[in-house]
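Only a single protein chain was left out; the remaining protein chains are all shown in position.
Moving on, here comes subunit A:
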Amino acid sequence: MSVVYFVIQQTMYFAIPLLIVAIGAMYSERSGVINIAMEGIMVMGAFVGIFFINIFQDRMSGQKLLLLAILIVAVAGGLFSLLHAFASINMKADQTISGTALNLFAPAFAIFTARMIQGVQQIQFTDTFHIDKVPVLGDIPVIGDMFFQNCYITTYIGIGIFLVAAYVIKNTRFGLRLRACGEHPGAADSVGVNVAKIRYAGVIISGVLAGIGGLIFVIPTSTNFNASVAGYGFLAIAVLIFGQWRSNKILMAAFFFGIMKTLASAYSAIPFLKSLPIPNEVYKMIPYIATLIVLAFSSKNSQAPRAEGIPYDKGSR
């Protein structure tokens, strides 16, 4: 049984960052702006967050420091994404190119700044955030073992963010307007919605979430930050596509990717899988193969927002 618990706990480390970042990307794309800069924003978020922890860990520790870092990272991610918003909304630039620019810029900036300030590019941090067992909840049989032991507070924050984000986009006025701007900005404009404003909001939300995603990606998996999030920003975009731009499907996609990633790394510790003659590369391939299959079958009636990637021009209404 302990293996099952272990796999579930480990899956959280993979799935939660993917989930948050993919939800962020969903907000941007459904407002009509392609945001492939998720990788860069994650790097920027992780950089700012880990750097903050590195500086303040002498003065405070534990969950308070982590929560504060998350807030700061959210602001940093939002600010950084403004570059993309400005280029793609005001300047009507090619959104793929401006996103790529951010992706290229972020790691370089992180390395340069870290070296300038502390001489080396790796930023160390001490992990005082790990929770062995959540009080009370951790004692519940089975469920406690699965979800409330050996975990980080970020897991619950991530799920909270998901619930709020899924509700907002589906059931609120803002969510409806955001979706309208992604499908048919002309129509939205004609009834008095400020398309530029809504799109700005979409991109900033994606920046905030990607920044947070970057930080909570690094904390459970390393002892330092080395200017990289190992391609998880791009993976999150794959999750978004696999989830067909719908929050519930994104949730499932993120956990599917997470479980496959865990199995690929940890299969040697799972007796049942170890006895199967399947090389671990197969597990590594499965999420991508699944994405390709889903794309192949759904490309005809793709759920992608119609106006995605097209700068809104009032004159062409």
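Everything that follows uses one rule, which is that contacts are C-beta pairs under 8 Å (C-beta built on N, C-alpha and C of every residue); 3 or more make two chains touch, one makes a residue touch a chain; residues count from 1.
Methods note: contacts and distances are computed from a predicted model.
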item	value
The complex's invisible chain, by UniProt name, from "RNA polymerase sigma factor", "Membrane protein", "NADH-quinone oxidoreductase subunit N" or "Mycofactocin binding protein MftB"	"Membrane protein"
Listed residues A:Phe217, A:Phe242 or A:Phe255, member touching the removed chain	A:Phe217
Sole residue of A:Leu67, A:Met146, A:Ala264 or A:Met285 that reaches the chain not shown, by the stated touch rule	A:Ala264
Given A:Phe6, A:Tyr156 or A:Phe234, the one touching the chain that is not displayed	A:Phe6
Touching residues on subunit A - with respect to the absent chain	2-3, 6, 10, 13-14, 90-91, 115, 119-122, 124, 127, 130, 150, 217, 220-224, 226, 228, 230, 232, 261-262, 264-266, 268-270, 279-280
